[in-house]
Each structure stands twice: as structure tokens, then as C-alpha cells.
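This structure is in C-alpha cells; I'll ask about it shortly.
Heads up, one of the protein chains got dropped from this complex, but the rest are sitting where they should.
Chain nomenclature is as follows: A, B and C, assigned in order of appearance, with residue numbering initiated at 1 for each chain independently.
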Amino acid sequence: MNTFGELFRVTTFGESHGPALGAVIDGCPAGVPLTREQVQAALDRRRPGQSAVTTARAEPDQVELLSGLYQGKTLGTPIAAVVRNQDQRSQDYARLTTEDRPGHADKVWRDRFRHRDPRGGGRTSGRETLSRVIGGAVAEAFLARELPALKVVGWVSQVGPIVAPLPPPGLTRAQVDLEKTRCADAASARAMEALIVDAKAKGDSWGGSLHVRVEGMPVGLGEPVFGKLKALLSMALGSIGAVTGVVWGPADLEAQLKEPGTVFHARTPQGTPSDVYGGIQGGLSNGEPLLVRALFKPPATLTDHAKAGRHDPCILPRAVPVAEAMVAMVLADLYLFTLARPHRE
Amino acid sequence: MNTFGELFRVTTFGESHGPALGAVIDGCPAGVPLTREQVQAALDRRRPGQSAVTTARAEPDQVELLSGLYQGKTLGTPIAAVVRNQDQRSQDYARLTTEDRPGHADKVWRDRFRHRDPRGGGRTSGRETLSRVIGGAVAEAFLARELPALKVVGWVSQVGPIVAPLPPPGLTRAQVDLEKTRCADAASARAMEALIVDAKAKGDSWGGSLHVRVEGMPVGLGEPVFGKLKALLSMALGSIGAVTGVVWGPADLEAQLKEPGTVFHARTPQGTPSDVYGGIQGGLSNGEPLLVRALFKPPATLTDHAKAGRHDPCILPRAVPVAEAMVAMVLADLYLFTLARPHRE
Amino acid sequence: MNTFGELFRVTTFGESHGPALGAVIDGCPAGVPLTREQVQAALDRRRPGQSAVTTARAEPDQVELLSGLYQGKTLGTPIAAVVRNQDQRSQDYARLTTEDRPGHADKVWRDRFRHRDPRGGGRTSGRETLSRVIGGAVAEAFLARELPALKVVGWVSQVGPIVAPLPPPGLTRAQVDLEKTRCADAASARAMEALIVDAKAKGDSWGGSLHVRVEGMPVGLGEPVFGKLKALLSMALGSIGAVTGVVWGPADLEAQLKEPGTVFHARTPQGTPSDVYGGIQGGLSNGEPLLVRALFKPPATLTDHAKAGRHDPCILPRAVPVAEAMVAMVLADLYLFTLARPHRE
Partner (left out) sequence: MNTFGELFRVTTFGESHGPALGAVIDGCPAGVPLTREQVQAALDRRRPGQSAVTTARAEPDQVELLSGLYQGKTLGTPIAAVVRNQDQRSQDYARLTTEDRPGHADKVWRDRFRHRDPRGGGRTSGRETLSRVIGGAVAEAFLARELPALKVVGWVSQVGPIVAPLPPPGLTRAQVDLEKTRCADAASARAMEALIVDAKAKGDSWGGSLHVRVEGMPVGLGEPVFGKLKALLSMALGSIGAVTGVVWGPADLEAQLKEPGTVFHARTPQGTPSDVYGGIQGGLSNGEPLLVRALFKPPATLTDHAKAGRHDPCILPRAVPVAEAMVAMVLADLYLFTLARPHRE
């Protein structure tokens, strides 16, 4: 249950306040160009301490690749990657030994595991997502070889009351990363930034949503009936700590569900950034851009404002590379499944 | 990929226009009281042709249990169940051999499988959900023995523009089934029914949403990190054909996401029907009622109105037992995982 | 655990004295030519009551295919097959309700499952292998399309003290089936037959071994490190009830293990029916004929000689198609894995 995927398998490990975190990627074929720098670059996009809108924790998060690579290419064997914890400051959490944090899963975790790691969040920490980003980086390296037109791009689409418009097709990660908030719309980004900086000062927090769009999708990814593309995307994104909902299809789904089917289906805009089905029909990709939205609840807030600076007032900007990674892992896995099903006439 | 679950495994089979559909349930322990009548009763709740709000197809859908039972109790061996197709009328679909239905997955399916069953929807048909109901009936029989306080109850919460209020705690399936629309609020139910009957006449259709609530939840169901309760629920419900989104937590999540964390988390109403977290914290159940919502797009509509009567103008009423079944299967699987993890101090 | 395989998955069900047995095959690609007659022909080779060397039970074992087929080809969806039990005569077993059969697993089964199906062997019955033969027939149909040169042929190589010589290359099933004992060497077959007929009369039984050879093997089947071809063959054959050992490589392995490596490895006879490695190196097939041997203990004998006729005095002849089926299932599964690993330079 710490493994994601069936054929492209990512097993994650590590506690936020233990020696290290990491991942083992099994099932990545041989001959895929992959370097430590690629994986590091993916981690750098998730790293905290980069701007006024994130936590002040500074974690260099340097990755080491222990296996599965030779001369810049994968060997077809498991790829193990490790990131040492450095800025642990677990003394910050010392008092937590006997006190459960409201809004956290501390009590639930202890009821289940009969103990709780007093050093901090353990596996429920957002820091666990670091392993997902490693898995996503390898998945993307593989997809880049097999499906070079495929582009997975996420952005922040809502922070609290600010809802950004759907960006035009062709949006790139570089464009998204120009904004601290990773909102692709400049005006909305300004407003979101102001909200987050204000919340950080007050010890408050914001939820919202992000979108991930995949352009250059092949037709037919997905496995009937329980491995539908939408089912696996829901699981993948729903497994991220703060996610509280996953929807796909049009950006304004809630509004469209109030319309009758003749209107809903007539809208299908072939060739536009995303069709009304979000690129999925019958559980399989239909070749249109894939569009999925993940809703995030606001982080639990701390009454102890002195610590507020060590938590993200809004995790959405840093969640974008995590969500992209999960989507890439799903696509890599399902792509391998299409190879494993040599259907013929 | 036609198997759901890891420890409580449900494998489904069957085409909508082939000889039969069914399921094999593997992993249900020995000694669980279970009769054919229980499974049949579950199927009867999903059966079409029951009222003005569903398709006119009449399918008796009689289940036969082929294995795994002896004298009214499970043997601990696989339980195989079969339902013969009767009212196939596949001639209705004859012309489809060379023509893809707009709004259906016909073309996508053929691109992937290099062919399409010209008899009809095959595995993408809503009729496939019959197998899920069988799996859910066995899951519920098992849960009834292990967690007798647990109650899984779903209802239709939205049809097009009609949004029903959250029902009070203690709602039963019997109460829900009193309404043809399976909306638990009488006034909303009337309005929904009028909408659906009208759509049926016009060859139109409606989407909306349903909720599933689980009362009597144990603490700690869910597996870190990819097997979180919410991740598996998302996959389970997201794997149902028409579902286009899964959210959990408060009924009015979209509105609440516009509030800051201090407001969002302060709302946590311990002891009420469902807390702000929808009964899930850290990916594990927290003992509060579980509350999850699945969004459904409207069924694809047919330009040929003569056939309209053979399709559901709104599948939500009949989707309620399917969603309950998927939730029950997730809970049975995760419950077995808690046994398989003998954590101790 | 009633499912075999990862990509080519065979789920089996059914008790020997319940309504039916069967299998669901999931993962067989679309477009594979397959008919009910093919599956029936495979079952007929396993059927009891065919000669003086098997049990007198007459079971027609007619298979019905419920799904996954259309016009003589697979649909790429799960293939469900059912065989009704007919000659159950469970009254024969009536007295067993309170009495455990010596040499059987009755007591162990009851300790684990807290009960034992008093109607008979349930899932430990040899009748369970019927489901494996169904799975093997589908696997062979798939392999015939993908690897037409591949031939899986088994034969009885030992009954009690009679050890038959290794048959020449090119042996066919039709040749093997000419002998009631399925021993490919006529002289050994005569001796084995005499032994078995004598044991049947006395209520005694014989063990021994069978071999399975696969000619036309592709290079590279097998997955490092736990999915090695030899590991999966061991599991597949070791899961057959009476099997008490699995060895691969040369027929006279025990003798050869007494030789030093310089002699052992020098023997490698490239191009002969089977090399010293049994067609496996590094866990992967090396393109040479695969050769594997399964050792069978003698069936438990009954003190009640009146019933002796209802049990096989030597199950080896009927075990040949079961072992072939298991090998075919392993090869189909591993072949799909090679497709799912697009290794490139």
C-alpha cells in the first residue's frame, strides 16, 4: 500500500523526521535516458522555502540515485532514489509527544498504529510527497521517450474565493513557474498571492484547487472496468494528503451539471483545449486533452502562531508538481498496460 | 483490471448482450451468513423497469450462486454468481455495427480493442454494474458480521438544478427506497421526478450527484499512503461509468473552499451526521460518519427518440445501490487490511 | 489467492460437490480465435472414467462459456467458463462429516477454516484442476496466435519404480495420448499400466513424476528477480495438489549434481532436445527447449476398499494436461510481461 501502480510501480518510504525519504521505481524499461539532474530538477520545483507564499523551512533535498542507471540510461532494473532529511528541527515537535494537534490525524494514526511518531507527521507529512515527485520524474522520462508529444502541465486554479479562468492551450510549466502561486493567470495570481501572504502573517490558511491538463494524449489509455483512466486519476490525486475531491471534465462542472443532457453533450468542443468529457470516454482516453481538477482543503492551522512560519499557509503552489507527478505515474502505468494487451482484429 | 480489491477481491465478467454477467468474490472469510435471497434483494434494488423514472427494459436479473456457499454460510472459498441476460433485443443495436454512437465510447473502444462488440455496449454498458451489486451484497454480509453497527446508505442529492438538503442522521435504505428517485427529501424528490419524466418524454437526460453516508464507522480504516480511504473511495466511485467527480467532506464543499482555514476547521461539528472532514483524517477513518459525493454527467442522449425509452433519462436513482456496493467493497477490503496489520505498542 | 498470474489472470472457483466449478480468465487480448470446442477438448483430456487406469467416476464435464467471446474470437474482456457438477454422489461422503480421512487434509482444513465441507474435498479435491485446464486452454489459444512455433507437451516419466527414458524431440500430445498412462515410451507404459491396474484392484496407489517440455521457446521469458521463469514454474506446478517437488534441467539431475561444475557445464548440448539448464539461464528462457519435472506423491489410500474404485490409483496420467495448462498459463503471463517492458538500446 506504499506502492503505486501495477506495471510501472513506485514504492515510497521515509518519515519526515527520520534519516531519509525515497522511492524505488520498478518496471521502468531499459534504455530510457535519465540523469540525477532531471530528478533533482523535479524535486526543486516542489522544494519549500522558495518564496513568500511557502513555508520558511529550507530543505535542500538533494537526491541520490542508488541503482538502475548506467551511463545516463536506465538498466530496466529497479531505480532507487534517496533524499536525506536535513532541517529536521524535531525539537520543535517535542511537546507533541503527549498532545495531539487539532485538525491533524494524530489521534486517528495512534488509534490505528498503537503509537505515533513523536518526531512529527511521519508518513502523513506533506514531506512524503517528495517520493512521489521522484516517481513522477522517472515516469516522465519514460513517457518522453515513448510519447514525445505528451505534456503534463498543472496550475493553481483556485485559492479560497479567487477562481482563475482556464488557461489557453499550449501552457508550459515554465510559464506556470513564473508565478510564485503557480496560477497561470496573472491577475488571479496577484490576488491569490495577497491572500496567502496575509494568511501567513495571521497564522491562517487557504484551500482551493489545481488543474492538471495533459496535451498530446494517445487514444485508449485506461483499463476496463476498475482501471478506468478516471478511476486511477481519482485514486492518484485522492491519495495526496490535503485533497478533498477530484473532478474531471469542464472547469465549471458544477454549473454544467445543472443543464440537461442535450445541452451538456452538445457543448463537446472538438479540438479545443479540453472537451466536455475531460478527454475521457468509456473510461479510456479519447485523444483530446485530459483535464482533471483536484480540490484541496486548507491546511490545519496552528494556534501557536510562533510556528506558523514553519507551515505552508496554502499548499497549492507546491502541490502542482506533486499532482503532475501522480498523473505522470498513472499515464506511464496505463501506457504499459496498452502494450501488455496486444489486441488485434 | 476487472478485479476490485486486494484482500476482498471482486472479479467481474460479462457483456450486456452476451449470455450472462457475474462476479467471483474471493477473500470472503468462512462462516458468513449469506443466502441467494440476500444477493437477489440487492440486485432487485438496481433492476431497471421499475418506475416511470427508469428505462423500460424489463430484466428479471435472477442470480444463481455457483460456489462458495454451504447451508447458508460462506465456505471461505470463491463465491461465483451468475445472472443470465434475457431481454437482450440486440437487434435494436443492429445498425450500430457500422455507426458509432455520439457521446458514447464506441470509437475509443474500437481504437483500443481493434473491434467493438456490435451487439451493444459490452463492458461499458451500465449493465456491468450488476456485477458490482453482487460484490457489494457479499461485502455487506461480511461487514454485518464483523461491524454490525455499520450502515452504508446512499441517496440522490442532485438532479440537474435540483439540489436536495443533507438528510438527518439515521436515514435508512428503506426510507430512501420510498421515493422513485431515491432522493431522501420529499419536496426535492417531487421536483426531480418531474424533471426526469419530462426528459424521458423528450429524449433528454439529466446528471447530478448522489451521496453515500456510512454510520457506525470504525476508527482507522485506510492504508497509508496510496491506500488512503479517500483514495480508494475515489477510485471505487470514479470507476462507475457516468461518474465525473468524487468529493468528500461537507455537502457544500465548493462554498467552504472559499473560506479561510480558521473558519473551515472551526466548523468541525463533533457528533453531527458528518464532520467537515467527511469522516477521514490522514487518509484514515476517524470514527465519524463517512460522507462522500459522486457527480454524474447526464447520459448521452439519442437523436433517435424511438429508442429513448430503452435508456435511463437519469441513472442516479439506479446508481444508488451501485455506489453503496462500491463503498461496501472498499470498506470490506480495508477492514481485512486492518486485521492483516497487527500493530502493537 | 484463487487467482493465478498478473497480466494473464486466471481466477478459479467451485467445490467438487457444489453446483459448479469454473474459471474467469482476465487479460487475454482481443481477437484471439477461441471456441467452446477447444476448451471442451482440453477438458476431455483431463476427464476421469476414461480407462482402466483412472477412477470409475464418469463426469461429462461440459463447459459453457458465459462471456468474453463473440463470433469465435475473444473480445478482450473477461472469459467466464462454467462446468456443472453432475455425478456428485455426495452420499458416498456422508459419513465423513464426523470423521477425518487419514492422509487427507481434512483436519488441517478444519483447523484453518473452522469447518470442513462435509460433502467432500471442496477446493482440495483434484476436481479443482478442471478450472486450471480451462485457463490453460485459453492461454494456449493466445500463445498459438503470438508464438505459433511453441508447443507444450507433457508425459508421465515415472510411476513408482518404473522410470521412462527421455523421449526424442518433436513428441506430440497425440502421441502421448495413445497410451492410457500418457507415458511416451511404449515399454515403460506397459509396465506402468500393469502396476496401476494392480494397485486399483488392491486399493493401493502410486506416485512418480511427469515432465513438461516446451519446444519453440522464445528467448527472454521471465522477470528478474522474483519472477524468474523457474520460480513461476515451480509455483505453478507446486500448486497442484499432489506435487511434492519441482526440478528443471536434465532428466537425471540427481545424478548430475554429484559431478563437478567442469563436467556439469561441459555437457551443455546446444541444439539437443534440452540443454543442461532446462532452457533457463539467469531466470530467463534461453531459447532452448524448456524441460521441467514435477514429482507426485501417491494418492492417499482408503482403508475402505469398496470406495477405491472412485479414486485414482495414480493421478499422473490425468495430471499431464493439468501440468501443461499451468505451464501454458505461466508462459502466457510472462510473454505479456515482455511486451509490457519495452526495453531499448
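Just so it is clear, a contact is a pair of C-beta atoms (placed from the backbone, for glycine too) under 8 Å apart; a residue touches a chain by one contact, two chains touch by 3 or more.
Remember, predicted model here, so these are calculated numbers, not experimental data.
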Selected from B:Gly76, B:Gly249 or B:Pro321 as touching the chain missing from the view: B:Gly76
Sole residue of C:Gly22, C:Gly136, C:Gly154 or C:Gly249 that reaches the chain not shown, by the stated touch rule: C:Gly249
Touch criterion as defined above, residue of A:Val39, A:Val53 or A:Val82 at the omitted chain: A:Val82
For chain C, residues in touch with the removed chain: 1-4, 12, 102-105, 107-109, 111-115, 123-124, 128, 158, 160-161, 199, 204-209, 219-220, 223-228, 230-239, 241, 243-249, 253-254, 257-262, 264-265, 268, 277-278, 281-287, 295-301, 313, 337-338, 343-345
Interface with the undisplayed chain - residues on chain A: 1-3, 9, 11-15, 18-22, 24, 26-27, 30-31, 64-70, 73, 75-80, 82, 113-115, 117, 119, 122-123
Interface with the undisplayed chain - residues on chain B: 6-7, 27, 29-31, 76-77, 145-146, 224, 336-337, 339-345
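By our rule, only the chains that are shown with their structure count from here on.
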Chain whose mean Cα position lies farthest from chain A: C
Interface numbering overlap (same over half, different under half) for chain A and chain B: same
Two chains sharing the most contacts, counting C-beta pairs only: A-B
Where chain A and chain C are represented by their mean Cα positions, the distance between them in whole Å: 46
Between chain C and chain B, distance of the C-alpha-averaged centres to the nearest whole Å: 39
Length of the line joining the C-alpha centres of chain A and chain B, rounded to whole Å: 27
Of all residues in chain C, the ones touching two or more other chains: 27, 30-31, 76-77
